[in-house]
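The complex is shown incomplete by one protein chain, all other protein chains being positioned as in the whole.
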Amino acid sequence: MKIIVFAKQVPDTTEVKVDPIKGTLIRDGVKSIMNPEDKNALEAALQLKESHNATVTVITMGPPAAEAILRESLAMGADEAYLITDSLYAGADTLVTSMILAEAAKLVGYDLILTGRQAIDGDTAQVGIEIAEHLGIPVVAYATDISISGDSVVVKREIDNRVEVISTKLPCAITCSKDMNTPRYMNLYDLFGCYSKEIKILNNSVLNFDKTKVGLVGSPTKVRRTFTKGPKGEGKVFQGDVEESVEKVMNVFAEVLNIH
Amino acid sequence: MIMVFCQQDDGNLHRVGLELLSKAVELAKDIDAKVTAVTVGSDISHLATTLTQYGADRVILVKSELLEMYNSDLYTKALSEVVEKEKPEIFLIGATQLGRELGPRLAARLKTGLTADCTHLEIDKETKLLLMTRPAFGGNLMATIVCPNHRPQMATVRPGIFEPHTSDTVKSAEIVEYTPSISFEDARIVVEEFFEKVREDLDITQAQVIVSGGRGVGSAEGFEKLRELANLLGGTLAGSRAAVDNGWIDKDRQVGQTGKVVKPKLYIAIGISGAIQHLAGIQEGTYIVAINKDADAPIMKIADLGIVGDWQPIVNGLIKKLSKKASKEDDYEMARS
Partner (left out) sequence: MDYLLTKEQLLARELFRTFAEKEVKPLAQRVDEEEYFPYETVEKMAKLGMLGIPFPKELGGAGGDYLTYVMAVEELGRVCGTTSIILSAHTSLCCDPIYRFGTSEQKEKYLKPLARGEKLGAFALTEPNAGSDAGNQQTVAKLDGDFYILNGSKIFITNGGTADVFIIFAMTDKSKGTRGISAFIVEKGFEGFKVGKVEEKMGIRGSSTTELIFEDCRVPKENLLGSEGMGFKIALQTLDGGRIGVGAQALGIAQGAIDEVLKYVKERKQFGKSIGAFQGLQWYIADMITETEAARLLVYNAAMKKDRGILTSADAAMAKKYASDVAMKVTTQAVQIFGGYGYTKDYPVERMMRDAKITQIYEGTNEVQKMVIAGQYIR
């Protein structure tokens, strides 16, 4: 069984801060990491590698520096890694990104495609699902458990307030939730030597897209503008009667929790 | 035309669909368009009245025995047929998890853009494009997205953002039944079984909302009140070291240096002075509300909102307001079913 894991390098958003004056994100000095739920997907793949003798290929798209998460994947036990990188692809939205990834999957070959449920920078949760649609294969989102025998796949997933057990067949795609497993650490046996392994580069001379169909130009959606909610001001201390106090707190519930 | 997907389950409409219908009515004025509600299922004809009431000019009932339960393969096929036939300008889907699975499948099949989990929608005055605003980077950044050249302009929209309201005048709408060309073989995935999720007592490190009490809460009974508040907020209960030492709460719910580090969206500190050891347990980026008698307590310096006063009447007031909301929603559920 050949498993492809699509992973993304993301800034560690827990460390991202907002410039209080410019209102922009400060990304300097913020660590880049493998997207957490993509790690859950990789863990699921590595478990299947152990139980089903599968091979695990990790593919990422990004700038050359995204190589780091591929080395990390190899040091966790992945068999091979591909980096999709081309300046033509910069600025791709989810539809175009998933189209490019789907093309890479066709080229590399697969029985099963695993991705994280969503990335912590964009939070769209769309790419994994769209890849499957481009490839015309079934997809199950938000998986918390996968079991495979032969070509039948049983996936447990949580959707809204219900748990579903879904069956499907290979080839298929599954997006993995953080509740699925605890990703393993890198291990030194795989780590030493991981930099001597070849990382295969897929650029547009390999994938051959029409320039106007990829990147920012080819993407249906465009970012009109970005802004921050404004700097977090000094805390406010309020002293008043009970009713006013309750009102103040209820406003916070509305603002922070969308409880109206 | 603005099309709104109105999710139903067991013949009951999900609230977010009605929220979006109401919003769509507003947006439709700006582009001089009609609002079409689409709902998918098998026994759904009775929903047309409610959908009309909430603002639909047209209701499309996508009906088939095969669609009795949500199946993403069949839903995708059926809905993409409707969209291709109707060619809406805008297509809105509630950003439930179901919607966020269905949305990308439809968008990729229709080869159009999709903006996820929007929290704000408006029409650009000049271009008449839909401006879709959404949070990214864990809420640190807001982005406004447009989809200029592909149709429909698609968005999934976070539930609870817009108020649903019924139209003032008695309205009538065109009700259309649509039978999609789907067959059993189109379902490559099969839902073998399903059950409702059981709610467990949350691990405090995973909780999104934490109501935390300290010495100032004064008693175990006090903590019962806090628990009530936490439950109403869908959150969980925690405490300071003093609370643990007094036996008001378990050690595994202690926040701070010698307890656990938590990272909820909202942390409500009640009767906690906020010693540095306690604050060390709250990760940055958390919205902190402090209720304390002492205006000079350290927690007041760090809280986003500090309320000076006796916690009991305030917490009682909050519980009262929140319970009222909850029962209002229950009424609403009954009314719509």
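We just call them A and B in the order they show up, numbering each chain from 1.
Just so we're on the same page, a contact is a pair of C-beta atoms (placed from the backbone, for glycine too) under 8 Å apart; a residue touches a chain by one contact, two chains touch by 3 or more.
Every value quoted in this text rests on a predicted model; they were computed, and no experiment measured them.
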Contact residue for the chain not shown (choose from A:191, A:216 or A:257): A:191
Which residue of B:279, B:297 or B:318 touches the chain not shown here: B:279
Absent-chain interface as seen on subunit B, which is shown: 257-258, 276-277, 279-280
Those residues of subunit A which, in the complete complex, touch the missing chain: 71-72, 75, 185-189, 191-195
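Just so we're on the same page, only the chains that are shown with their structure count from here on.
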Between subunit B and subunit A, distance of the C-alpha-averaged centres to the nearest whole Å: 22
Subunit B to subunit A touching residues, read off their complex: 72-73, 76, 96-98, 100-101, 103-105, 107-109, 111-117, 131, 135-138, 140-150, 158-161, 163, 188-197, 209, 233, 263, 265-266, 268, 283, 285, 287-289, 291, 295, 300-309, 313-314, 317-318, 321-322, 325
For the subunit A and subunit B complex, residues of the former touching the latter: 11, 13-14, 16-18, 25, 93-95, 98, 120-127, 129-130, 132-134, 137-142, 154, 158-169, 172, 219-229, 232, 235-240, 242-243, 245-246, 248-250, 252-253, 256-260
